[in-house]
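Below is one structure, written out as structure tokens, with a few remarks after it.
Then we have chain A:
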Amino acid sequence: MASHLLYNIEETVAMILFGIGFTMLLLHRNLIRKIMGMNIMDTAVYLFLAAKGYIKGRMVPIVTDGILDASAYMNPVPSGLVLTGIVVSVSTTALMLALTIRLYERYHSLDLDQILIQVKKEEGS
Partner candidate 1 sequence: MKGNMILLLPVVLPVLMGAIALGGKGFRGNRPLLLGVVFTGLAGGLLSTLLAVTGEAKLRLWQLTESVEIGFQLDGVGRFFAVLTVVVWFLAGLYSVTYMTHEEDESRFFGFYLIVLGVLIGLDFSGNLITFYVFYEMMTLTSLPLVLHERSKEAVSAGLKYLFYSVAGAFLALFGIFFFTAVLGDLTFVPGGVAEAASFRGKEGVLLTAVFCMVVGFGAKAGMFPLHGWLPTAHPVAPAPASAVLSGVITKSGVLALIRVVFFIVGPEQIRGTWVQQAWIFLSLLTVFMGSMLAYKEPVMKKRLAYSTVSQVSYILFGLSLLEPTAFVGALSHVVFHSLVKNALFLTAGAVIFQTGWRKVEQMRGLGRVMPVTLGCYTAASLSLVGIPPASGFISKWYLAQGALSSGCGAWTWIGPVILLTSALLTAGYLLPLTINGFFPGGDFDGRELEERKLLGKEPSWQMLLPVLLLSAGAVIFGCFPGPLLRMLSEIAETVL
Partner candidate 2 sequence: MLVQNFPFFSIVLAMFSGILSSVLNGKQARNVSLGVIGSTIIMSAAVFFWCLGNGESYTYMMGHFPAPWGNEIRAGVLEGLTALLFSVIMLLSVLGGMRHTFEDVEPSKVNLFFIMIDLMLSSLLALIYTNDLFTAYVFVEINTIAGCGLIMIRQKGRSFSAAIRYMIMSQLGSGLFLIGLTLLYDVTGHLLMSPAKETVASIEAAGRYEIPMLVILAVISVGLAIKSGLYPFHSWIPYTYGYATPTASAILSGLVSKGYIFLLMKIFYRVLGQENVIASRMVNVLFLFGLAGMIMGSVHAILEEDTRRMIAYSSVAQIGYIYMGIGLGTESGMVAAVFHMFTHSATKALLFISAVGLYEVSGEKKDFRSLRGAGYRNRLAGVGFTVGALSMVGFPMLSGFISKLLFATSALQSPHKMMLTLIGLAVSTVLNAIYFLRLVITLYGRAEQVAVKGKQRCSFVFGGAIVCFILLNLFLGLMSQPVVRAITEGLEMFD
Partner candidate 3 sequence: MNQILLCVPALLPLAGVMALLISGIFGSRRETDSGKDLMEKYLFWYVAALTLANSLVLWRLILWSGEGESLVLFRLYGELKVMFCLDKMGKVFAGVISVLWPLAVLYSFEYMKGEKRKYTFFSYYLMTYGVTAGIALSGNLMTLYLFYELLTLATFPLVLFPMTKDALKASRRYLYYSIGGAAFAFLGLVFVLTFSITGNTAFLPGGILDLGRANSRRNTLLFIYLLAFFGFGVKAVVFPCHRWLPLATVAPTPVTALLHAVAVVKSGAFAILRLTYFSFGTEFLLGSWAQWTVMAASMVTILYGSTMAVREAHWKRRLAYSTISNLSYILLAASMMSSLGLAASLCHMVVHAFMKICSFFCAGAVMHQTGKTYIYELDGLGRKMPITFGCLTVASLSLIGIPMFAGFISKWNIAGAAFACGMEGLERFGSWGLLPFGAVAVLLYSALMTAVYMLTVVIRGYFPQISRQAGGDLSRPGARQNTPDIRQGNLDPGWRMLLPLVIFAAVIIGVGLHSQPLTEFLMVIGGEGA
């Protein structure tokens, strides 16, 4: 099975990246790094999808020379999904960054734990 991982090196890398991104998003305390983690995670998925769409020896799915044969082109679906996914991740990234800005403006920290402590103090007072 390990050999399989080597054949599918793109997917292997994608999964490792996913794991790293996921962990960063979950456990890192710095907000910017969390967002980076999120992006890594998303990107890993796109890499995985892109790898899935690739077929050896075929063309990109744009009709050239009027050839309309399924065996001539790669699978267009993953590309479309990646496209959609990118926009989604851009949107969420923007939103997260905007939130981070507001939090930073207010608490002067990017450390989520610090922020939560200060929030707590604010409530207390």
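These made the cut because all candidates are chains of the complex that A comes from, given by their letters.
By our rule, a residue touches a chain if its C-beta (ideal position, glycine included) is under 8 Å from a C-beta of that chain, and two chains touch if they have at least 3 such contacts; residues count from 1.
This one's a predicted model, so the numbers in the text were calculated from it and none came from an experiment.
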Checklist outcome for this item: Of the candidates 1, 2 or 3, the one touching chain A in this complex is 2
Item to check | Contact footprint of candidate 2 on chain A as seen in their complex | outcome: 18, 21-22, 25-26, 31, 34, 38, 41-42, 45, 48-49, 52, 77-78, 81, 84-85, 88, 91-92, 95-96, 99-100, 102-103, 106-107, 112, 115-116, 118-119, 122-123
